[in-house]
Structures are given as structure tokens and as C-alpha cells.
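Mind looking over this structure? Questions follow.
A single protein chain has been omitted from the complex, and every remaining protein chain is retained in its original position.
Up next, subunit A:
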Amino acid sequence: MTIFLQVILDGLMNGMLYALVAVGLSLIWGVMDVINFGHGEFLMIAMYVSYWLGFIFHIDPLFSWLASGAFVFFLAALTYQLIIKHTVGKPPLSSLLATFGLAMVLKNICLNRFSPNFRLLSDTVLGGKVLHMGDVIVSMPQLITALFSLAVMAMVYVIIHRTRLGWTIQATAMDKEAAELMGINTEKIYLLVFGMGGACVGIAGGLMPSYLAVHPEVGTLFGLIAFVIVAMGGFGSIPGALLAALLIGLVEALSGFYIAPVFKYVAVFGLYLVVVMIRPKGFFGW
């Protein structure tokens, strides 16, 4: 029973992390119909920001997530201004290819500047800390990340559904032209949404060097899993992203332990296939 609880807990906490990575992508995809292939690389950049702040200025990831979130917010806003703006309203393939190019550029800049070396922050506040709940062990870095995930998702949800800004974002997502006729500056909304999406993944990346090594390839698999979550949860649906992320975390942990560790990604992507075959718009897609 202890092992089962441990596996479930690990799955939930991994799911929360995936949710935090995916929520930004979901937001961008839902509002702008833009598939951001650079999402995993945004995560990687945020991890580097957090790492260097820790390495040079000894700022712990527990605090540097603020800086990495802000950095990726501006990076994403800049990306919108320089690249995405010119693809909005064009065939979906153009934004997809543009962000794919962006991902290559970002990855190769990091390879060039920081080399492919794996970098670990040692002696972080949370590093190696665990909480014992009976025989069940809770990893503190993952627990804190999970709590941040819930907080960020709640904040994004409140912004989208309970504020005037959120209503304008929803209006822009539903009918851009009608929103413009109502006086909404959709350009600014898009800019803000792209920035917000970046900030979410920036916060996730900022926290992760507490327990994960940083290197130019680190965002690739996270980016892929984020796509799966967004597609499963439904484009633009924050509760959908949370549900899908938790489901993926659980499937990964349960299949990894009870079937075979090597089977865990097979199960995750298999589940994704089944969901999109039965419900192509995902759990909560509109």
C-alpha cells in the first residue's frame, strides 16, 4: 500500500510540473491558434536564467523563478513582435514553421554559448530535501513545484475568467474581428497572451534547476509532453490542461512501476492517441 501511495504521489507531482509547463502553451494555442514549437526551448532558457543566477549570484531557484518568469515573458513578447505577428491570420503552417525555426535558433544559441555541458546547481535550498509522511517520501522540490503549478494555474484561470482583461482575451479568442469592432486592441491582447504563456513556462523552468540538470536539450521532451497535454485537455482550456497533465503524470508513474519503466512513455503517448481518436478536441476543447 505504501508503494502504491508513493507511486500515486510521484505521478501527481510530476503531473503538476507538466501542467505548469503546458498551461502557457494551452493559453497561446487557445487564444491565438498558434502552435508554439519553441515552448520547450523557452523552458530551457528559463532553466539557464535560473542556473546562472544561482551560479553567479547564489540566488536560489526558490527565488529566481521570478526573474526567469519575467525574462521569458519579455522573450516571448519579443518573439511575438518579431515573428508571430507576421504569421497571425496566415495559414497555420506558417506560425508552426516559424516557431520551429525559433526553437532551432534558441537551442543552437545555447549550444554555442553554454556548450552542451550538463549543469547542476548544488546546495540549493530545496535540493535533496524530503518530507516523510509515514513511509511515503515527498520530494520537496517537486512538492514546491506542484504548489507553484496550482497557484499559477489558479491565477491564470482567475485572470481569464474573472477579470475584464480575461474577458477581452476570451473575446479575442472567440472572434477577433468582432472583438476589434468592440474596441479591443487585439494586437496588444495577442502580445500579452504570448508573454503570459512564456511567463508560465518561465516560472516552471526557473524552479526546475533545484533537481534537474540544465542543458540545451532539456526542453525537448517537456515540450513534446506539453503538446500532448494541451491536445488531450482541449485547446485553450486551463482545467483541461490540469486534468490531462495529472492523468499523464499518473499513467507515467503507474505504468512505469507496475508494467515496466521503459513502458512509461509508450503508455503516455498511447493514452494520447486513444483520447484524440475518441475526442479529437480533447476533454474540454471548444
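Descriptive notes on the structure:
To be clear about the criterion, a contact is a pair of C-beta atoms (placed from the backbone, for glycine too) under 8 Å apart; a residue touches a chain by one contact, two chains touch by 3 or more; residues count from 1.
By definition in this document, contacts and distances are computed from a predicted model.
The chain not displayed here is annotated in its UniProt record as "LivJ3", chosen from "Chemotaxis protein CheW", "Sulfate ABC transporter substrate-binding protein", "LivJ3" or "MFS family permease".
Residue A:213 is the one among A:96, A:159 or A:213 that touches the chain not shown. Here the missing chain is touched by one residue of A:225, A:245 or A:275, and it is A:225. Where subunit A meets the omitted chain, the residues involved are 3, 6-7, 10, 14, 111, 115-120, 122-123, 128, 130, 137, 139, 142, 211-213, 215-218, 220-222, 225, 252-253, 255-257, 260-262, 264-265.
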